[in-house]
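Could you have a look at this structure, given as structure tokens, before my questions?
Only a single protein chain was left out; the remaining protein chains are all shown in position.
Coming up: chain A.
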Amino acid sequence: MSMNQVRQVAEAAVPGAVIGVLAGAVVGVMAALVGQPVGWALTGAVALGIPLALLGGGYGAVVALGLVRPGVFTPAAVLWLVGFPFARLLHETITPVLLGGSPTPPESIPTFLAFQALISPGFAIGFVWLFERLTPAWLAGIKDHNPVAERVYARYAVHAAALWEARERRRARRRPTAATGAAARGRQSRSS
């Protein structure tokens, strides 16, 4: 894969990374808003936001490469089942380091990872939900100069076309449609 293609895939993967940043930064941003020290807010945002952004961006990249169909839940659930616990482990361990202390991993790492893995499907639902809402608009904006984005966008366009057809049918609804079959024939008198 050429550098140009890597750049195109990376650009198409931006929404996934943004959602990762958003999720990781949720605590940090709120902390800053309510007047907590900037250092505290940034630590939370960086320590959790960066790993989640990398994983989210990775998901966006595999969608862009066509390895995963957009809108399908299972691949995202598998990604976060593995990725979310390790992102949290990293966050838990290095936050004190970023604040000038020494690393403090959880007491029981297997239990910690298992707990985070159980939380991860919830995170995956929220991630896919937002991904499906943000990605089409982002791809529409970059598809003119990015062939990878154009290809992924075409997949969304298939669905959009189906909705468009439904709307056209609705507009044309006054046109008489021939009734066929038993529902049209024999049941006129039936008043159920």
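Going forward, contacts are C-beta pairs under 8 Å (C-beta built on N, C-alpha and C of every residue); 3 or more make two chains touch, one makes a residue touch a chain; residues count from 1.
Rule of thumb we're sticking to: contacts and distances are computed from a predicted model.
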Among "NitT/TauT family transport system permease protein", "Porin", "Nitrogenase molybdenum-iron protein beta chain" or "Mn2+/Fe2+ NRAMP family transporter", the UniProt name of the subunit that does not appear here: "Mn2+/Fe2+ NRAMP family transporter"
Missing-chain contacts mapped onto chain A: 19, 22-24, 26-27, 30-31, 33-34, 36, 40-41, 44, 48, 69, 71-73, 84, 88, 111-112, 114-116, 118-123, 125-130, 132-133, 158-159, 162-163, 165-167, 169-171, 173, 177, 179-184, 187-192
